[in-house]
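Only one protein chain is missing; all other protein chains are in place.
All chains are identified by letter, namely A and B, in their written order; residue positions are counted from 1 within each chain.
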Amino acid sequence: MTLPRLTRAEMLWVLLLAASVLLAALAHVFPVLRGFPAGLTLPLADWANAVLTPLVEALRPLGRLVSAAVEGPLEAIRAALAWLPWPATVLLVAALALQAGGRGLAVFAAAALGLVVAMGYWPKAMNTLALVLISVPLAVGIGFALGALAHRFPKLQPALVVLLDVMQTWPAFGYLIPLLLLFGFGPTAGLAASVVFSIPPMVRNTLVGLRGVPPAIVESALMAGATPAQLFWQARVPSALPQLLVGVNQTTMASLSMVIIIAIIGGFDDIGWEVLSAMRAAELGRSLGAGLVIVLIAVLLDRITRGFAARGRRTGRRVLWIGAAAALVLAVALAGQDLLPGDAGQRSLRRLDGWLLDFVAWSAPFFGLLRNAITYGVMLPMRLGFSGSASPMVWGFALTPAIIAAYALASLALALWLGRRRPMRGIAFGFAALLVWTGLPGFPWPGVFALAGVACWRAGGPGLCALALAGLALAGVSGLWAPMMQSIYLCAVAVLISFALGGALGVLAAESDRFSALLRPVSDALQTMPQFVFLIPALMLFKVGEFTALIAIVLYAVVPPIRYVEHGLRSVRADLVEAAVQMGATPRQMLWQVKLPLARPSVRLGLNQTIMAALSMLVIAALVGTRELGQQVYVALSKADAGAGMIAGGIIACIALVADRLLRTPGEAPGRTD
Amino acid sequence: MTRKSINAAVSAFALAAMGFGPAHAADPGATGDTIRIAMLEWTGAQITSQVVGRVLEKAGYKVEYVTAGNYPHFQGLADGEIAVSPEIWLNNVGDIYPKALEAGQIEDLGTLGLQTNEGWIYPKFMEELCPALPSWEALNDPDCVAQLATPDTLPNGRFLDYPSDWGSRAATIIADNNLPLTAVPSGSEGAMLAELRAAEAAKTPLVMMFWAPHFILAEVEVGWIEMPPCVDQSNEHCIMPPDVNKVVWSGFAEKWPAAHEVLKSFRLSTEDQQQMMLAIEQGQSLEAVADGWIAANEAAWRPWVDAALQ
Partner (left out) sequence: MAQAPEIMLSCRNLWKVFGPRPGYYFDTAGYRIDPDALAARLRREGHIPAVADASFDVKKGEIFVIMGLSGSGKSTLVRCLSRLLDIEHGAMEFDGRDLGRVGGRELTEIRRRKMGMVFQSFGLMPHLTALENVAFPLKLRGMDRAAREARAQEMLDLVELGGRADALPTELSGGQQQRVGIARSLAPDPELWFLDEPFSALDPLIRRQMQDEFLRLQRQLKKTIVFITHDIMEACRLADRIALMRGGRIIQIGTPAEILLSPADDYVAAFTAEVALGRAIRLGDLAQPDAAPPEGAPLSARAPIEVLLPALAAGQRRFAVEGGRVVEAAAVLEVLHRDARHGGTAT
């Protein structure tokens, strides 16, 4: 067998592989190579606290001032929404929906809100709405200002992009303690987290919008004699308005999702609190009901803001005024009466729990088998590796030198065979075989540093490499190496499953309109339903542990690949498909050799989003008993250890940033492109 | 608050209290200012809060119930945003509580009077699978342990522990006694309840850490394992019934002296709380249940109020 000549890059990878194998072998002898050496850890959390505590203390008066300024209007909106009798509110929202999206949307609005009333969640839903009504304008205002600033001073943009990514990926629980210290107990701390999380889409859309204003419009405004302020407000902003409204829409969605998570603080008796309480009591019916309320509010807000974004200003406002007037009349007429239905809705929701338990009892053997199959087949090999999980107890045989040798030889032979034409394939297989041997968390730590460093350098240049190494070093030095590897392992398995499953569903949806229509509401619900809701049935079927965490993560992370793969396949140019048909491509060839390669940018973006979604679920998955970074965030929260929380959250953000940069489409990658 | 309105409030209160001479009465304090009471996540605490609130109302105070997360709410207590948290389980206060107590930001008003329990439980049907139960010796029996084993814990049996952020005493005790069990942290209370319910429904074996009073114990029949003798009496190696105390903001006594007295004497028994939990499980509203307790137990609360005001 002759081997092809290797390029320098391939040589480098072969060397790395050889070094990794050596390290893995040595790790059996020197355990210090396995986990990050304890001798190298530093009391980073204490240092962080030493910086954070005085800082927060100094900013406290300012924070309390902000709290007071925010809570006034918040209380006013809440009181107004509480005072409005529900028929008046429903009428008002329906009129708004009519204005934004026509009759269909108005009917949907009325029906959805009616359901909220019937289920007995009206007051809590209104409290949530009050939170959103404060948090969205704040986020939109700050985001718009930041975007405009970055547009005016383009030199700020690179730093801003990184900041936005960090804001979106840093788990909110990680900085909850400093927020509580700063703003005090109350809705402001939660609102602050929600605003932090929902600013980025507004900034991004503002930038895109302002950048997209045609030069002719700017020039024509200048030639019309516009002052700088006139140019901005009368030419640039109105021209960018559609994009700005897209930003408002995305900000609203982000804000709503965060308002739920942040309810852990309490103090506002909103739907998020209800979801958390129901989760705490493990009541599926209640949590599903509350989750449904959120889905309905999300869909309504989404359709209404999107409707306004698409419609522009060319519709009469009459409907709206009539609706508002009628609502006011109704409000005055009905004021003070108790119109809310009793707890019949709640009682029927509770019935669900009985059904769920019956189902659990009936299906336990089947789901137990499924759980065992995936645990043995996928999770244990990836966590403990072949070397760790092969024992007579688990797989029926012990690890003897003969077996080790056989494994090594078989892997080497396969790697050489696979790499005979494309060396990278063989190298990739080599790494995979090594990983299966050691398990992800057991991979020798110097190897992790080397691999991440080289991969990041090649994909994104020295900056990305430095970021990746800094993140790894931070995890190691702060004593979070094992949870970090555990996080990566859990996310990797979840991404693998989500991407395979979601990709397959996306392909089917791209082929069949009916299937696509069927799938869409499901993915909408999966994405907007507070993730806590899925935890209860998953727990009952699969018990506490990584597997349930995996299910919860997959349920959320399966949506992006569905969407992006379908979108990518559907937007393949029709003329290319025709050309392929004309050349005699079978449907299978069409998919694998024409459509999927052409849809690659979209598929790649889908993979990127899958990873982001999986990482964002880590903190929630911790609620079913995991050992990863999300759990560390909770532990820090319970210890009121701001520094530890910040560090654990920071490492998650770091992983997300690196993964994102690694998977950007080559055109977007900073530095080199291939 | 102006002096005038204080006077008005005081006299209004005096009328309500039939105008007895205030010989040793504590000063009612700022009765015009609302006392904010924490409503923590679990049903028991919410019942206690509602009952406490009603008693304080009987003593002439205005109260407001604030939903609050267990950990975050200590910050509220420390700042005075929340005035009272009447049911704090001292086994689940993280490091926040001792820090705040040490800093003098909160004041512990002593026991709530609940008869608590904490330990290892199992669903009752398991006594057929492991006949040695409820003795802890059952957990040394290979047949019993095999029933508890899962792929994650092989060859050991699986033991469902508290969430990591509540500490890991169970793992220590397992180690102390060389039990063939692996403690798996549960992540959250909800996760523990879901497992217990599912175990009961599907008749799958389960041993877990738990505490009482808890509403689930009215729903699922469980047994408490008779624990092995403690290696030493420290908290880490020995499970004792946890203390459940009433905690107030450090400025409470000064602002509402009489309410402070009322809270000090306030007690709620386990039986009462459990009955109320059951009533809520059966569909009654929290408010109605608390009203019911006030109506039925005037003999209990009237002396607390009177003692504080006279």
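Everything that follows uses one rule, which is that a contact is a pair of C-beta atoms (placed from the backbone, for glycine too) under 8 Å apart; a residue touches a chain by one contact, two chains touch by 3 or more.
Just so you know, these numbers come straight off a predicted model, no measurement behind them.
By the touch rule given at the top, the unshown chain touches A in the complete complex.
The chain omitted from view is touched by exactly one of A:75, A:219 or A:358, namely A:219. Contact with the chain that does not appear here is found for just one residue of A:20, A:194 or A:239, A:239. Residues of chain A that touch the chain left out of view are 214, 216-217, 219-227, 230, 234-235, 238-239, 241, 312-314.
By our rule, only the chains that are shown with their structure count from here on.
Per-chain Cα centroids separate chain A from chain B by 35 Å.
The part of chain B that touches chain A in the complex is made up of residues 39, 41-43, 66-69, 71-77, 79, 81-82, 94-96, 99, 150-152, 154-155, 160, 163-166, 184-195, 197-198, 201-204, 215, 283, 285. Note for the complex: chain A touches chain B at residues 176, 180-181, 184-186, 189, 264-269, 273, 276-277, 279-282, 343, 347, 350, 357-358, 360-361, 364, 368, 371-372, 375-376, 380, 393-394, 532, 535-536, 539-541, 543-546, 548, 622-627, 631, 634-635, 637-641.
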